[in-house]
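A short worksheet on the structure shown next.
We show some of the complex, not the whole, and keep each chain where it was.
As written, the chain order gives the labels A and B, with residue 1 at the start of each chain.
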Amino acid sequence: MSFTLREYRAPDFTAQPFVSAPDCRLEAAPQDGVAPFDFHALSIFPEYFKIDGRWLLCEESRMDTVPVLEDGKVHAVEARQLKKGQAVVCGRTENAEEGIYLHSDGFDESAGESDSFAFRIGRSRETSYSKDIDDIVSLLRYERDHGKIVWVMGPAFAFDKRARESFSAIVEHGYCHALLSGNALATHDLEGAFFHTALGQTIYTQENVRNGHYNHLDLLNRVRAAGSMEAFIEQESLSEGIICAAVRNHVPVVLCGSIRDDGPLPEVFGNCYEAQNAMRAQLKEATTVITMATMLHSIAVGNITPSFRVMPDGRVRQIYFYICDISEFAINKLTDRGSLTSKGIVTNAQDFICNVARELGVV
Amino acid sequence: MSFTLREYRAPDFTAQPFVSAPDCRLEAAPQDGVAPFDFHALSIFPEYFKIDGRWLLCEESRMDTVPVLEDGKVHAVEARQLKKGQAVVCGRTENAEEGIYLHSDGFDESAGESDSFAFRIGRSRETSYSKDIDDIVSLLRYERDHGKIVWVMGPAFAFDKRARESFSAIVEHGYCHALLSGNALATHDLEGAFFHTALGQTIYTQENVRNGHYNHLDLLNRVRAAGSMEAFIEQESLSEGIICAAVRNHVPVVLCGSIRDDGPLPEVFGNCYEAQNAMRAQLKEATTVITMATMLHSIAVGNITPSFRVMPDGRVRQIYFYICDISEFAINKLTDRGSLTSKGIVTNAQDFICNVARELGVV
């Protein structure tokens, strides 16, 4: 099955209510990091703002950020990054009456790949996922050449032999354009590459090795001594696992710190708001996002990722968002955000990635 | 990897404490369905009883049943099936002092496939399962020709296209010698075969069909009209799905009723204790049991299945028991029973069966 994008239909701004709508109201941010009290907050949907009589799309949107007019464009700025005096759009309507329009149904659901993605229902362990896997596979084939695929994963992912091999093959075959994760995933994965263990157990057999509980601490210490993951990988001639595959294929890896961390590895962002910035830098160009086995990162990425992207040629397209988690609770936390294009898959991420790799034909 | 059974080492009854141990004490059941108050209860392990100076193994054991001497053999009888006057072994020690000996470490863990099965650790969604899948595959290859493989499944299993195809292929290739399940699984599966829907949604696309909520009721009504699943399958020339594969390959199917049932299908045991008897009749010869996506049936089967089987040639071998469930709670409920050979796999059963089928090479 080949994959077709849905058409985007922009609002007809030559018609009412757009023509007689006023310009949106702009007010100066009163302090650094503080918005005017009636600021407008952006959503995951395309939003247009009437400025000097013209309707401008906020192109790189992000839910719960503030629209700021600068250089003739509307930017989505996190409140913490506001500078005193920046021009913030104010108003809390979305129907054009204050010059603000939220366009929630811009993608034609009756065309293109509508059968695959048009409906959304509750997902549970009892849902059938065969078609979702097929959909993801045809989506990934399309996106490899036409989009940007961002994968997000939790730490346990590095523990299983087949999952490591499957994801590495996905990277090698060009189906991964950025990887977002945390200190633990990279630490476990490099422990696997260097010691062939996961938290001190041989990865495949799960047999304990002697003093194996030191392995992840030693790994952290050695990478810190080497100065970077890349230097360590080169120095030790490592080739196996997720991080090695990413480094070898020049896939950017963003590692976010958390209060659970040992170490951390040198590349890890200790400041979580800088980590958010680095995640957003990758997600700004994303067209497909797949999160696996991490509620923390899935929700963080869900907060940052809008439902659409403006491509370099100006075309507006959907962003596809999948979350794989073994817990319905995690799935529901994310899909409750209400994006038409977010879908949950309730299973163990090990199996999910092996299925995807196999159906893609890369393992 | 080829599979080797562990050796069984029977106790040395020519040594102490066995030689000087007394005969075990026998008392008559005081009423139908009632045991003497200090009856002995059997476990999942091999247990020997000294009768007339000789130590007899209770060959077809079952946890929490009562050892009854009859025709020179010790039988494991459910309390509800006791007849007044039957000779029940009494005593609550297990170390030979009352002529009762429980042999919990009879299988040589240092030999055979010990690396695969010898250790037992807590299982969770974060455990690595690659080796378990490989172990199951080599086990199934061995058991197809040398043992009896019993599968147990919950109702949601029939909802997914790949899972249906995978399990059907497992049946077709001889890796299933009995199937234990409930009314809902068979109803959903036959709805799939006849209407191509699951609870009114097209199986693959999950699109709702018109009045689809009638489909499972209609299916039940039509099978009841036909008189049996087999008659219905023949009459409607059905060939797809789990039940059809079982019927075509002469695999016995035991369907147990529950208070949640509609219908039921004609073959379903309405009486749950007769259902237990039918399950036990299949499990008496089982050498490998795999339960999937059903806490109720998994625990029921776990209650009935001992840790060993006496083969027709008199050899004692282990029974292998796997439970696949997406919930750690369900896994722990079963593995807490303490069998060395019971292993949990925490994932969606859809993916589990697809993995097993693929690694077996049957899909």
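Brief remarks follow.
Just so we're on the same page, a contact is a pair of C-beta atoms (placed from the backbone, for glycine too) under 8 Å apart; a residue touches a chain by one contact, two chains touch by 3 or more.
Just so it is clear, the model here is predicted, and its values are computed rather than measured.
Shown here are 2 copies of a single protein sequence; counted across the entire complex in this file, the number of copies is 4.
One rule holds for everything that comes next: only the chains that are shown with their structure count from here on.
Centroid to centroid, with C-alpha atoms defining each point, chain A and chain B lie 43 Å apart.
The part of chain A that touches chain B in the complex is made up of residues 115, 119, 121, 125-131, 133, 156, 159-163, 198, 203-207, 293, 326, 346-348, 350-352, 354-355, 358.
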